[in-house]
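Worksheet: one structure, shown below.
The complex is shown incomplete by one protein chain, all other protein chains being positioned as in the whole.
Coming up: chain A.
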Amino acid sequence: MKADIRVALVGNPNTGKSTLFNALTGLNQKIGNFPGVTVDKKVGYCQLPDGRNAEIIDLPGTYSLYPKSRDESIVFSVLAEKETELTPDLVVVILDATNLKRNLLLYTQVADLKIPVIVALNMIDLANKAGVIIDTDLLAQKLGVPVVQVSARKLQGIKELKDTISFANKFALQQDSIDINALAPGLISAISKEVKTDNPYFALQLAHQHETLKFLSPAESERIEELEKQHSFHSQKAQAAETIARYNYINDVLYDTVKTPVTAQDESHSNKIDKILTHKIFGFVIFMGILLFMFQSIFAWSQYPQGLIEDAFVWVQGALRGVLPAGPLTSLLIDGVVAGLSGVLVFIPQIAILFAFISILEDTGYMSRVTFMMDKIMRKVGLNGKSVVPLIGGFACAVPSIMSTRTIENWKDRMITIMVTPLVACSARLPVYTLLISLVVPSRNVWWIFNLQGLALTGMYVLSLVSAVIVAWVMKFILKSRERGYFIMELPVYRMPRWNNVAFSMYERAKTFVLEAGKVIIAVSVILWVLSSYGPGDRFKNIDAKYSQPQYAKSMNPDSLTRVISTEKLENSYAGVLGHTIEPVIRPLGFDWKIGIALITSFAAREVFVGTMATIYSVDGDADRIDSVQQKMRNAKRPDGSPVFTLGVAFSLMMFYAFAMQCASTIAVVYRETKDWRWPAVQFAYMTLLAYGAAFLVYHLLK
């Protein structure tokens, strides 16, 4: 879509920026990446009252133009880089009226870049309720920019904001805030001359951030570095002086525009909730309760929609088989592509429900309390309070969780979190566990209420958390870092979740999951189908020739003959040859070559296991009917007649799936986030070693 004007939304976290973005653009938005970095770029469009079309870019929330995390560093680049496809014509700065002072810091920085600015004053109703009176006209006059009162949640003031955007000037008219040249005399004019800018604040920001800015050439960056040395520039000191000067200016602005009640207000609503939710004992009890409820609901609520999806696929496969002529292409479509698709889509309910919970916990402000309560424990094991969020998210899927570690500013804490998150039992392991547990653990109650199978599953989940904590603790001693960790974080006021944001996040995450994981799983299903349908040389031809001899047709009924043929073909297919090749390595774990095939294919994605088992044990009909797969696996015998899936083998397999890094998407995302192949390589190696060791141990203990 061609836009007539480009508008960037800038603001502190928790100011309702995303809500305002949704209110302005509706569902007319798309999420992509900023060029060169994996920071989510949300772009939407809105029709202005004068008929023009505005492109709205939602920039990551930040407290200042000096970035503390990767996401925040994009804000200055987008605002300052000239004439790119992202350079805004206008910036809307969202200010939280209940906390104007801290919010104005970012405003003054943006304003000093001399881009046309509009202020959107959000949550004015909440401020009024707390007794804060803001003289908006005087504020607008003092700042020299339009100030629009909005309530993004109640959709008030959106029309006025659109009006103001359409009337906005092409030139920046805001008042100067502070004397920038005084912060680094000499250096600013030298840099200005060097990069040919007439904006002193832009020049000062280059002095601070030139090392990380992508739009500067290495030569320019080097030149700026030299100038800094000449003028003995100290970045942190200059930044401290700037912040103090800015707050002095802000205090001047607020002096006669904002009236706050002198009398101490009553204990706030939020404070009362905090007393319970961060209580010494209740705090942890409630947190555990919420987690338990979350997992119960994920399993309970997803059962019905999952059943529907499975049934739908059975129907589709049946219908396709009826319509299409039999042949290798039909088989590829039905047993490869459609079977693979159903393996992906069946996870949608779980992912959607988990992300609904996570977005509710974040939206209400509870997640930051969890961080607050857990920081001390997490720090003991080499993590950070903020690691709790990705670890909990890891129960759904490691991919988005690893992306969410960007909020952890400290490099070492972030790396350790990334390294251990894939150990947490993700939803892709669930079908593997349920299949194997129902195979070997009897479904009977102990102590009246606890089902033995349920206990085994809970045990696997607890094991995953414990192992993540232990590995993190070990890595704390291995990783070296000079950077200091800190935990300076806003505890936002409790708010009701915004249900359309929750719905939007469910939709967005499910879509990402289907697209990202779906590609891999379908590709693997197709490759697996090819590998198991064809064999080297004329082995297949020989098998066909052998069984077409009359004595077989006489002594066996046609059904079992087909089965014997397909089993022998599988053993001689490329997949079978591969399985036999690795058999010596996995025999100590109790696995045979058939399980070996499943292990190999599962290295692309764990959920492929069930489908592979189904294909390998030549199940007739649908590959994802767990019942029939289970029956086949129960009947599977070794050459000597003993069952393949004993207690030892099943638990050994579960251990392998618990620890091994069997997920191509996670490997890819770890590389994207760390920008170094060594991280995913080390992760893959240590997890495979752990998996092998644990499986070996468990097999020999339970054999």
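The working rule: a contact is a pair of C-beta atoms (placed from the backbone, for glycine too) under 8 Å apart; a residue touches a chain by one contact, two chains touch by 3 or more; residues count from 1.
One rule holds in what follows: contacts and distances are computed from a predicted model.
Going by its UniProt record, the hidden chain of the complex is named "Ferrous iron transport protein A" among "glycine dehydrogenase (aminomethyl-transferring)", "Ferrous iron transport protein A", "ABC transporter ATP-binding protein" or "Sugar phosphate isomerase".
Touch with the chain that is not drawn comes from one residue among A:193, A:376, A:519 or A:638, which is A:376. Per the touch definition above, the residue from A:6, A:102 or A:580 contacting the chain not shown is A:102.
Note that of A:69, A:87, A:221 or A:278, the residue touching the chain absent from this view is A:278. When the omitted chain is restored, the residue from A:219, A:323 or A:488 that touches it is A:488.
Across the entire complex, the residue among A:239, A:330, A:674 or A:688 in touch with the chain not shown is A:239.
By the touch rule set out above, chain A reaches the unshown chain at residues 63-64, 66, 68, 98-102, 105, 236-237, 239-240, 243-244, 247, 260, 270-271, 274-275, 278-281, 283-284, 368, 372-373, 375-377, 385, 484, 486-493.
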